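The structure follows.
Note that one protein chain of the assembly has been removed; the remaining protein chains are unaltered in position.
This part shows chain A:
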């Protein structure tokens, strides 16, 4: 059996660990709050964007734009959103596993796809496996601005325009609730599944100068906004996942401390009993 001092050391180190995980839990909880707000404040922009793009794309079938057209897929782009740091439970591994499997199923050689990695964990994952990384961004703020991601987003969209890639998918954790996040994949480009919001009756717009010009400006912006939206969603999930992970870590630490205190007390009692027996034994020997 471990000695009294050993057990005491373990108790105190576990207590310290619990303090840390508890603090991290609370930090993540407040970040999650902020991230939820960010997602909310992005909603009006994305809804409006969808409405306008939808009404243009649906209103007239003769509006043509390369981003609306399906091409033969020679190369696929995958945007993968992960976090920069670990300690977030299955947050990163579930996305990465999903992407890795999909890529292995769909492609035979590494010429057929490329990865755009957002977050250090994802970047290192693909780098270690010698998979092609077209672009990456590391060290995004916990509450990213649009400006931080804009360059990466527009360069990625540009890759599609330049026909470097013929399809663009995004993988991230969708924030369902504070305790549940879901790996989601979305096809961003080409834009095929826009349904115009039927709610806007009679929204036949005049276009200034004309539809094609507007689509040229609008569609890249739309695609960029999808990427940003996914990033905000992913960040909210990250904080939620970390909060849950830290919460269960604190709980586990608590359990361990309970168990250890029990065996500590048992050992202490055993030691006392032994001492008493020895004393009594000593006294008996003297008589």
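One rule holds for everything that comes next: a contact is a pair of C-beta atoms (placed from the backbone, for glycine too) under 8 Å apart; a residue touches a chain by one contact, two chains touch by 3 or more; residues count from 1.
We take it that contacts and distances are computed from a predicted model.
Only one of "ATP synthase epsilon chain", "Sarcosine oxidase subunit beta", "Anti-sigma factor antagonist" or "Iron ABC transporter ATP-binding protein" fits the UniProt record of the hidden chain, and that name is "ATP synthase epsilon chain".
Checked against the full complex, the candidates A:3, A:33, A:213 or A:274 give a single residue touching the omitted chain, namely A:213. Touching the chain that is not shown, out of A:3, A:41, A:180 or A:261: A:41 (per the contact rule at the top). Where chain A meets the chain that is not shown, the touching residues are 38, 41-42, 44-46, 48-49, 52, 56, 145-147, 150, 202-209, 213-214, 217-218, 221, 224-225, 228.
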